[in-house]
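For reference, the structure is listed below as structure tokens.
Just one protein chain is left out here, and the rest sit where they should.
Labels run A and B following the written order; every chain starts at residue 1.
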Amino acid sequence: MAEILLRVEGVYKYFGGVRAVDGVSLSLGRGERFFVVGPNGAGKTTLVNLISGYFKPDRGRILFKGEDVTALGLAERVRRGIARSFQLVTVFDNLTVAENIAVSVASRLGRSRVAYKTLSSYRDVVEEVERILEVFELADVASKYPTELSQGDRKILDVALTFALKPSLIILDEPTSGVATKDKHSVMERLIKAFDVTGVSSIIVEHDMDIVFRYARRVVVMHEGKMLADGDPASVRGNEEVRRILLGGVYA
Amino acid sequence: MALPIYVLDTLFYSSLLFLIIAGLNLIYGILRVVNLAHASLFTFGAYATAWITTSLIVPRLGENLLALMVLPLVLGVILVILVSLALVTPLLRYSQGRGDAFQLIVTFGLLIIFEDLFKLAWGPYPVSAYNLFFQMGFVDIAGLRYPVYKFYVILLTAILALALWYVTYRSAFGLVLRASSMDPHMITALGLNTSRFLIIVIVLASALAGLGGSLYIPVASVQLGLSTEFLVIAFVGMVIGGLGSFVGAVAGSLIVSGLRTLTLIVFPELELVVLYLVAVIVLLWRPEGIGGGRGW
Partner (left out) sequence: MVEAFRRELGNSLVALAILVAVLGVAYPILGFIAPGYAIYLTYGVIWSIAALGFNLLYGYTGLLSFGHATFIGIGAYTVGLIVKYLGLRELEPMLVTAMVASAALALIVGPVVLRYGGIFFAIFMLAIGQILWGFYLKFYHVTGGTDGIKIGRVELLGFDLGRIDYLTYLTIYHYYVLAIAAIAYIAMWYIVNSPLGYSLKAIRDNEVRARALGINALQLKLIAFTISAVYTGLAGALLAPLTRLVSPELAYWFVSGKIVFMTILGGASHLIGPIVGAIIYTYLESIAIGYTIYWYLLLGILIIAVMILSPRGLMSLVDSSLTRARLRWGVWQRSS
């Protein structure tokens, strides 16, 4: 069992009278991954917001790499290695794919302020950009602008930007939403492959149950703020309550 | 300086500023367009009124008080409206949605066009028409003589501000004004023709600015560069009061005038510096300005 990276202990989040997250506890080991599923309003996004530091829990605590990060804000958590990608693709439209990633790498290496050397003259930056392009299978489109890419490639570029910061934990919020159905699988495959190859832990919020059951090894089911199930896809699928709420009995 | 004089001078200047800022905020609030040439309509109003007074009214009707009060104002504003419809409105409409940079550059172009049109029509020297100012005479305040004309301007603008307030908060048109400044789709949602509505807004804003110039000319002379002087101060007032807000126009004009009048007594060279610093302080404290953030 891998070293524990993230521990969520009894967190609650209220918005007015609504219990968006109602007593959730879970843990994640280094290099591991789980998917978060559940109907709309189940608290999935709130849960990841709590983990990434966008919100602070009203009760409970969050430990990351052994440290209690509950009181820390977004920027602080980013500094400790928790990075989050958003549903809406936000990349730099007037830079090529390679330049996009280079900006992120340069930032991580603390080079953003350098004005007297060209970016491409930094060997370490160039090599790392090439590595990331390979891992995410973006090498073919390295010279293209984001507006010229397929929706799937755009999504992957977005994640690659976050990935370039070398976080220990990446949180993805519905990475295949907005992607054409025929591309969804390849997008998820590429993302998962990249994470596995580099050993980055990840939490993926996903709506498409097809994708989830195909690629997940661990699924966390949320409903009305509570965690209904946390286990491998088979056992989750076998869970009566989950089936009723989530799958509407369509999947046997 | 005696307090009553200070207060009156502040109110007088803020009346003029209000007429400019209200228009700027109408156009920004509802069309989301920044108009650098707005103060040019103020200047045009001043020039036009001066010309009408000295060339049309006085030769025919002498120094008749009523004629001097009504005719130059009305005719001046009509001229401003016509020029606005011809030059300003199409450009502002075209600029909608094209971004800050486009609007700033294009309205800058319009502003310098106006400057040369003024030079063409009235030459590079100051133009004035103090007739009405002198016709109205003076009154005693705290042992000092104060012009009745300034009272007149303060009163007239106060009535106009009240009328504008009434229209904004108590009329159907005002409802559309307020709603559309928060969401432009509200115009059609509330059953009006978008194009016609926006043109009316621009014309209204222009008329207010022109009116300001018309009220300004009896107390001072107008010349090239006046647009810039009022533009910068009006923008500072707009920022302090809150972009696109009616309340902001009132607040901004009063605050800026008060500060300016005070600074002119104590440190005339630092007039702009003080206004600038105050604008920065206000923005740091409340980024939407004093009355801003909620549209018109």
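The rule we apply is simple: contacts are C-beta pairs under 8 Å (C-beta built on N, C-alpha and C of every residue); 3 or more make two chains touch, one makes a residue touch a chain.
Small disclaimer: the values here were computed from a predicted structure and weren't measured.
> Touch as defined at the start, partner being the missing chain; which of A:N40, A:N94 or A:T181 qualifies?
Missing-chain contact among the listed residues: A:N94.
> Taking the entire complex into account, which one of B:L56, B:M69 or B:L104 touches the absent chain?
Reading the full complex, the residue touching the unseen chain is B:L104.
> Touching the absent chain in the whole complex: find that residue among A:S25, A:S107 or A:T198.
Here the residue in touch with the unshown chain is A:S107.
> Touching the missing chain, which residues of chain B?
34, 91, 94, 100-102, 104-106, 108-113, 115-117, 119-120, 228, 232, 235-236, 239, 243, 269, 271-273, 276, 279-280, 283-284
> Since one chain isn't shown, list which residues of chain A touch it in the complete complex.
On the chain A side, contact with the omitted chain comes from 78, 90-100, 102-104, 106-108, 111-120, 122, 125-126, 130, 142-143, 161-162, 164-165.
One rule holds for everything that comes next: only the chains that are shown with their structure count from here on.
> Take the average of all CA coordinates in chain A, do the same for chain B, and state the distance between these two points in whole angstrom.
Whole-Å distance between the two chain centres: 53.
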